[in-house]
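The structure that follows is given in the form of structure tokens.
Note that this complex is displayed minus one protein chain, with the remaining chains in position.
Now for chain A:
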């Protein structure tokens, strides 16, 4: 917490107030699926940040898994099949 205050004191031109930080944290909280249904006053900022990190990591893991799946699918894709024509029609 003290590091946050010292950081806001150091940045001269763009002074961030505590209210702005709270607003931004609550905006983040609305994005995280775990907290979307809970009331905002029950969740601390550090918990929001922690859950955000976990959520970002899980999304990146999903991207990795999906790209593995896509690479296997691409490998089995024939060049003149229906799927290829779907992709071609989307790109034109």
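As a working rule, a contact is a pair of C-beta atoms (placed from the backbone, for glycine too) under 8 Å apart; a residue touches a chain by one contact, two chains touch by 3 or more; residues count from 1.
One rule holds in what follows: contacts and distances are computed from a predicted model.
**Student:** Pick from "IBH1-like N-terminal domain-containing protein", "Transcription and mRNA export factor ENY2", "AP complex subunit beta" or "Sorting nexin-4" the UniProt protein name of the chain that isn't shown here.
**Tutor:** "IBH1-like N-terminal domain-containing protein"
**Student:** Determine and list the chain A residues touching the chain excluded from the picture.
**Tutor:** Interface residues of chain A facing the absent chain: 3-4, 7-8, 11, 14, 16, 20-21, 24-25, 27-28, 31-32, 46, 49-50, 52-53, 55-57, 59-60, 62-64, 66-77, 79, 83, 86-91.
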